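Structure record follows, encoded as structure tokens.
We show some of the complex, not the whole, and keep each chain where it was.
Per-chain numbering from 1; labels A and B assigned in written order.
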Amino acid sequence: MNSYFHFITPSGKSSVVQAPPYHYGADFITVYFKGDPEKLQYFLPNQLKVSDGSAVAYVSDFVCTVSENDMEAPYNDPALATYGEAAVGIKCSYKGNPGVYYPFMWVDRDWSLVRGWSLGYSKKLADDIHMTRLHKYIPKVPYYGPGVKLSGYCARHGSRLLSVSLEIKRRGTPQDLVSSPSVYGLRYFPANTPGQNSVNELTEIQKGNGQLGEEIWYGEGKVELGRSTNEELEKIGSIEPIFGLCYQCGFTNYGSKVLEQLKS
Amino acid sequence: MNSYFHFITPSGKSSVVQAPPYHYGADFITVYFKGDPEKLQYFLPNQLKVSDGSAVAYVSDFVCTVSENDMEAPYNDPALATYGEAAVGIKCSYKGNPGVYYPFMWVDRDWSLVRGWSLGYSKKLADDIHMTRLHKYIPKVPYYGPGVKLSGYCARHGSRLLSVSLEIKRRGTPQDLVSSPSVYGLRYFPANTPGQNSVNELTEIQKGNGQLGEEIWYGEGKVELGRSTNEELEKIGSIEPIFGLCYQCGFTNYGSKVLEQLKS
């Protein structure tokens, strides 16, 4: 059986998604914020230590993405090559090595769930992810630039979980992006009955090919976190937005390196 | 009551959409095709005369669109400012004036339905409209250019109604766009009980501010029309694709001029 995931068949053709490497090209509205480090530690695996409360929220449009094993997907099956994503990330370190961990990541496609889980991204499905999209040729609506306002949101089961907004003040630079040397994750698959194996691995996602778009926009950002019976965003407590960015980028996820096997 | 449409309130704030003018910025995968003129005439109001069988099918991403009365929508309510659209158009003439009429147009937002109907576009809701989206910064996936293949589709009630595809051969020019001097439509609202008024007007949509993106791509196009209990696409019969284009454009719809009051 050659499938990367369900459906499991000899050809692998029916797999919800093919194996990595995965390539991505995406547009982001990102807001950096500060929270209470103790409260943020709650959301981290014990092996990760919260930083100074620095965190990030974004809503993004993954305009194009493919598995290297299925490079024709954008043409053969457009719904398998584009999706929306929203997330909250927390700055932290593993054995002193700084990075970021995303306890909450919502996407709007099942194959993106599976890809993410197999790398260690903690994902659930959103029912509705939308963000401001501008177009070069629409009359009377200014394109990206100072004074332009952008927003994005993510909703699940009828509740708005995350909203970000940005009022552009000036051009930004690559240095404005708060880069994280490492992206940490959890590969996890549960057991529910004795005799079953499970997976519980702290991972570092193996990234590469990072490329930042020429246009980066810097401005005043806002973040609103929602409340729902199936979420715990309110445990983040009060937060203070620092600034926001709007940018495009591309990158590759090759797989994920196991840092530690955790107890299940 | 100042609403353009439901919900009808004194402030007009709850209207599903505000009044025109409407501004648009959109990306198109368009395939020109030829069909049997007699068969195509079936889909036209009697006052419109089919041309030589020339027709067009497209799947498009209306990246950004606003009512001039609600210019903040892309920021305040991103889901009110972006939608997908697919359509079939037939070249025709009204009293000798050449134009195009779209008997079938599917969109994925209610406010786009209402805007369209109020201008004269014949719209229904699609459950799923997707098209190839490329991104400048994704590794290993080429951006628009010769050899690149694109596709798009529209599905409703579980049936694929329209698929278009394009294999880019070369750069195109503005002259490759088969321009239609006029866009004809039907403003229509039914009566179901004696004493009710109705609307049945042949219109010409008042367009302006047309602007074409610099990048136009020309290539081999294909169109597939589907079949469903609630559609009549099979009555178009066999068709022959001529060529396809991929381009961006912007324009404004100011309203629609009544050409004739039709009998209800």
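The rule is short, and it goes like this: a residue touches a chain if its C-beta (ideal position, glycine included) is under 8 Å from a C-beta of that chain, and two chains touch if they have at least 3 such contacts.
Everything numeric in this text was worked out from a predicted model, so none of it was measured.
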Shown here are 2 copies; how many are in the complete complex? 4
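Operating definition for what follows: only the chains that are shown with their structure count from here on.
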Determine how many degrees of rotation, between 0 and 180 and to the nearest 5, align the Cα atoms of chain A with the equivalent atoms in chain B. 180
Can you check the complex and tell me which residues of chain B touch chain A? 23-26, 63-66, 68, 71-72, 74-76, 78-79, 81-82, 128, 130-141, 149-153, 165, 209, 211-213, 248-252
